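First, the structure itself, so that you have it in front of you.
With one protein chain held back, the other chains of the complex are shown just where they sit.
Moving on, here comes chain A:
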Amino acid sequence: MNGASDAAGMADMVGTAGMTSTTSASNANRGNGTSVWDAVVGQPIVPALQQTVADASASLDGAPSGSMTHAWLFTGPPGSGRSVAAKAFAAALQCDSGGCGTCAECTDVRNGTHPDVAALVTEGLSIKISQVRELVPKAALRPARGRWQIVIVEDADRLGEDAADALLLSVEEPPDRTVWMLCAPTAEDIAPTIRSRCRVVQLRTPPSDAVATYLSTTEGIDKRTATFAARAAQGHIGRARALATDENARSRREEVLKLPFALDDLRQCLDAAASLVDAAKADAERHCDALDAREVDELKRALGAESTGRKPRNMDAAVKELEREQKLRRTRVQRDSIDRALIDVLALYRDVLMLQLGVRTELINDEMRASLDRLARNSRAESTLRRMEAIGQAREALMANAAPLLTLESMALTLREG
């Protein structure tokens, strides 16, 4: 089950970082750029990648390519920073000094304006074949700045069958200087034909303390908040950042965690399900409304609206297309918001289970220990497991396009029964 993949990229986007390029740039800049690898948190594989960067650099001067290869697959659980790692790797390959974080190459890769780094980011639910068709010719270009032509596919698990087929030929035999970087939760999410051409970089869920340290040193968040956010986010960096910086995200989470305590009768169960869906809609509105408006505005201005005298041609078509994409994004934001809530509830039952089984381990929701104790006393481990199972099933059903309200209602009823 990799239903969790949903929340992955999106939490980063919806949180505070990715959606607006200005924020993400300033976030990264605050690191003072000792290295592009600073943003890759708690990953023991980094030195190996750095070695590859050195090999790659040497191969440009004619040395054997060593550990460098032309197709990479970054895998790891949601929030482990797959696309962040891929971008860091890309920047390090383009940089003269292995990813200094300050030179023009590093900055351009970070800002998404490097001519030799193309990234396919999907904000919708799947990657369309037309997007792949636009990408493949880019992979065939010779690098304009002389080092590597890099193509990053975030959320490669969202490639449909035909989109994956379209990609295959190019991933199989790219030109000498072209490097593909795909990102997906697990290697199994990628068609075997493509997977077999890639070298896999496996990332792990970063330990909470590494995330906390990252948040406090890089993003200037106070230690206590950082520790809480890292623990509550269960190693999901984007989510941790959102919890640490966004009051709204915190209060949303608190609301969600009240849910298991208010499932006494049918009425409450249905209300709980409805409130999850409503909150997701509200989330989507909060994140998308302003953003949608701004994007349309920017596009119109770029095409010359607001000028007096004449209405630019093609503008309506371009705006319509943008709006279509925005609608898909909204669906995904809603879905991801529900998934995030479910993960939080799942973590709560996990804590309950730990208490019931007497396992001495750090509780994710340590601050609500008393309530957890109460829940643990009032039920048995078997029913907690059944509840967790129900949440898992609901997440899978939602991934498979089930109607959100129905799915959540059914889940809430199972949670009540235990």
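Here are a few things to note about the model shown:
Following the convention adopted for this analysis, a residue touches a chain if its C-beta (ideal position, glycine included) is under 8 Å from a C-beta of that chain, and two chains touch if they have at least 3 such contacts; residues count from 1.
The working rule: contacts and distances are computed from a predicted model.
UniProt lists the omitted chain of the complex under the protein name "Beta sliding clamp" (options: "SGNH/GDSL hydrolase family protein", "Transketolase", "Beta sliding clamp" or "Tol-Pal system protein TolB"). Only one of the listed residues, A:48, A:63 or A:169, touches the absent chain: A:169. From the options A:222, A:278 or A:321, the residue with contact to the unseen chain in the full assembly is A:321. In the complete complex, the residue from A:144, A:266 or A:290 that touches the missing chain is A:144.
Against the chain not displayed here, chain A makes contact via residues 112-113, 115, 133-134, 136-137, 139-146, 149, 166, 169-170, 174-178, 298-299, 301-310, 312-314, 317-318, 321-322.
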